[in-house]
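Just one protein chain is left out here, and the rest sit where they should.
Just so it is clear, A and B label the chains in written order, and each chain counts residues from 1 on its own.
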Amino acid sequence: MEELKTEIASVTAGENRLSHEANEETKAVVDFRSMLGEFQKDKLAVVALGTLVFLLLFVFVGSLFFDETQVMQVDLLNRYASPGGNHLLGTDEAGRDVLGQLLLGARTSLVAGTAVTVLSGFVGIGLGLLSGYYGGILDGLLMRFIEFIMILPVSVLVLVLVSIVSEYSLFTFILLMSAFNWAGKSKVFRNRTRSEAKRDYVRASKTAGTNDMLIMIREILPNLSSLVIINTTMSLARNIGMETGLSFLGFGLPPAVPSIGNLLRYAISPTVFENYAWVWLPAATLIFVVLLCIIYVGQALRRAADARQMQGQ
Amino acid sequence: MLNKMFVTFLLAALLAGCGNDEVLLEAAGDLPDPSAVVQEFDTVMNSDDPAIAGGVLRYALVAEFSFQGVFNPAFSEDAYDEELMGFSHESIFSYDEEFQLTQDGMATFVLNENLKTISITLQDNLKWSDGAALTVDDILYAYEVIGHPDYAGSHYGDAFANVVGMTEYREGAAASIAGIEVLDDTHLTIAFKELNPSLLQAGGALWSQPLPRHQLESIPVSEMTRSAQLREKPVGAGPFRVKAIVPGESVLFEANEYYWKGKPKLDNILVEVVGPSTIVSEMEVGNYDVAVMPTSFYKAYKDFDNITLLGREELATAYIGFKLGSHDGGTGANSLDPNSKMADAALRQAMAYALDNAFVAAVIFDGLQQPANGMIPPVFEGFGDDEAVGFSYDPVKAGELLDKAGYLDRDSDGFRETPEGEPLEINFAAVAGGDAAEAVVAYYIQQWGEIGLDVSLSTGNLIEYQKFYDMLASDDPAIDVYQATWGTGMDPNPIEILGRASTRNYTRWTNEKNDVLLGQINGAAALDETARTGIYQDWQALLFEEVPVIPTLWRTQIFAVNNRVKNFNVRYGATRGWETIELTSEEPVR
Partner (left out) sequence: MWNRILRRVFFIIPQLFAFSLLVFALAQWMPGDALTGSLTNLDNPWYIRYLQWVANMIRGDFGLSYTYRMPVVVLVGARFGNTLWLAVASLLLTYLIAVPLGIYAGRFNGSLGDKVIRFFNSISFALPIFIVALLLVWLFGFQLALFPTRGMPLLPESQTLLASLLNRVHHLALPALAFAFSASASTIQRLRSGIIEAKQEDYVLTARSKGVPESMVYRKHIFRNSSLPITALLGYDITGLIGASIFIEYVFAYPGIGRLFISSLESRDFSVIIAVLLIYGLAALVGTLVSDIILTIVDPRVRVR
């Protein structure tokens, strides 16, 4: 019941709107390395991690074999060609190679998802640390501000931003997606930092006169490392999912650029869904497996951290 | 002449009882052969099964996005609204398969060539869908509204100005239109300054949609488009009446018992907006009774056994237009900008020769579309020019034209610069959701790339229908070249699409010889058919030289009709319409 109550309390505090983020909270902090050790015992998670690495290699190495201009070459005579021969995964409506689009698109999605995670991670964790450590008016203001950003789902806000900025590059797109993403993270880390900041070792360092920044980075942060890992992992899955979703709705990258979302859009037409499944099915499967692996790894990490914590490490 | 797309779709709603079956010809050979005969389709569908009483017909309005919902022929701007009005609004005149007005409608007419007048006689006891009397006063009212100084819609043009006394009324100098004389409830005479052959053309220069004065007169003209009367409870003279609307999504029509041909057999027609990507499967499962199908998926649905395919030539030409100037909202005139990016005719010609539309038509559309060699669709015999050469695929020639005009690739980046040495980036806009739109657009851009032109999509993506036409109408600088469709309606008169004073001339192209020829088309010179053909041919030749537009494709319109529908006929000029449709079962056949 305790966990549930903690969760309620934290949710009431407006921390976690997204339900699975709530499950990332661990009651205390755990050493990163010992967590990894625990992780290794979870065979399914190791398999997931292995698969993930394999898929990443497949995408990144595979995409080197394809040149974007060539992949997006329109070849009307070969429209909706079934897999085989020149096109291992067939072609789409305009005769463009699906495998090439899949690999290049997946690479873009992964890069974008990672970039957004890293960017919002830095901002979120950074602001959270600062806010939790110093407290005061700025902390109060920031938390209020975050509260209002978090009223609306991130995807809605990103959609609005994308519609305002009509033409954008991949870089701008990443910025837009990160624009509101950091808020939830900020809150989580701010709360953690606050409780850490009350602990003895921090007070000791403060009394010893250590620089605040050093305290935050060298002492508090490592203690939050398990949280960082888990939070980042789940965040990565969410961001990749969000990018795919935006692309699917038509608010991602332009149709001339290979992307997973564009391939998935083909599934909207039941005729294509059924008769030309090679266009959308590989993309859906790839994204699904990648996300599944990331989520498994993240859940396993959390379980590992919990296990460690219960062992009193 | 006031050919709007609405007339095209008004036609979609007309049917006949007995029709002539046309032979179904197969396109020759397995590989798509561009020169093969365009497939022909039946236009009538009959069923011997007994009809049920009443019933609800489910009509799919195939559109990627939504309709605007302005249920009024004077104010609607949207092709989909016009398709919807085919159920609820009707012209007072009937017409035949050559789109000439005939005397079988709600009104008869007499043209007096000497006096340059048309006398209209309405039938007695006509009623609007709300039961109020429909009289010639409502016809007069239509002219008064469209000619009104506050009228901001797009139907006021040369055709209206041609009515005696209209210009004075439009400027506010006169309180009424001198040239329109109401003799009594059923007799009206309109006097014209010039006799325009389009006057006798359906959907032409003679405005034939009355407006309900009793419903609208209390609303200032400037606010009419927004009024609830137009949007929620429109009043029309068609076989059905709007019962409920979800804006942009669906409309429920109910039978209009006041309809002049008698109460329709169906109880209701339910119209829903269905995306082109799902309509094929929707028809297969039997969710809808009638839909206009995307031709690029023909192979997927041609063998469905629960539907019958009917087809006819579409009253439209797909074309690529160039933004060549601007439009002055105040004076209403277009003006050519000699410095616009696309101002050089050689550049435009080269872009025309770079495209192989025969190939596109054969490969993407299975021969159900054909390359256009002019702007007038071949369904209008005697207007188009069968012998015209038109543009064909000749990339070598395109390259030569560009070289000669000074568009060279001096910095070897693969793209040509302007003669002045500036980089040339062309922005191309197209509507999202069109039949195989993405593939066609990608192909065009690639072909232009092959001749060294750097073309990219305006806003980076295909553009939503309403936004697209807004951008065109407001001459948004983000568009240099665009792909659109000219819905000719039943009158191929091109003054609206390329006239100097037309708001719908999105190219903003003006040309003196064009003015002369259009004047002839709209004047007494064209009253003689042979002369008219000659004028149109000259006009097509001018277009071929000046290239304000590149005609690309003529299309076949394919209707999928569920087998439970009786009496469906899409032949142009049919005299019986939606009121005769019946159903043979409670639910569509699956």
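Everything below uses one rule, namely that a residue touches a chain if its C-beta (ideal position, glycine included) is under 8 Å from a C-beta of that chain, and two chains touch if they have at least 3 such contacts.
Everything quoted here is computed from the prediction, not taken from an experiment.
Enquirer: Have a look at B:127, B:187, B:214 or B:231 and name the one touching the chain we're not showing.
Expert: In the complete complex, the chain left out is touched by residue B:231.
Enquirer: With respect to the chain omitted from the figure, which of A:37, A:50, A:84 or A:153 is a touching residue?
Expert: In the full complex, the listed residue that touches the missing chain is A:153.
Enquirer: Touching the absent chain in the whole complex: find that residue among B:158, B:284, B:385 or B:496.
Expert: B:284
Enquirer: Of the residues B:183, B:246 or B:389, I need the one that contacts the missing chain.
Expert: Once the missing chain is taken into account, the touching residue is B:246.
Enquirer: For the full complex, which residue in B:40, B:96 or B:267 touches the chain that was left out?
Expert: If we include the chain that is not displayed, B:267 is the one touching it.
Enquirer: Tell me, which residues in chain A touch the chain that this view leaves out?
Expert: Contact residues on chain A toward the absent chain are 1-5, 7-9, 11-14, 17-20, 22-23, 144, 148-156, 159-160, 162-164, 166, 237, 241, 244-245, 248-251, 264, 267-268, 270, 273-274, 284, 287-289, 291-292, 294-296, 299.
Enquirer: Considering the entire assembly, which residues of chain B contact the chain that has been omitted?
Expert: Residues 56, 65-66, 68-70, 225-226, 231, 243-252, 254, 267-268, 270, 272-275, 278, 281-282, 284-287, 432, 464, 466-467, 590 of chain B touch the chain that is not shown.
Please note the rule applied: only the chains that are shown with their structure count from here on.
Enquirer: Quick one: in the complex, what on chain A touches chain B?
Expert: Residues of chain A touching chain B: 72-74, 76-77, 79, 93-96, 166-168, 250, 254-256, 268-272, 275.
Enquirer: Considering only the defined contacts, which chain B positions touch chain A in the complex?
Expert: Residue list for chain B touching chain A: 275, 277-278, 280-281, 297, 300, 359-360, 363-364, 436, 438-439, 442-443, 445-446, 456-457, 459-462.
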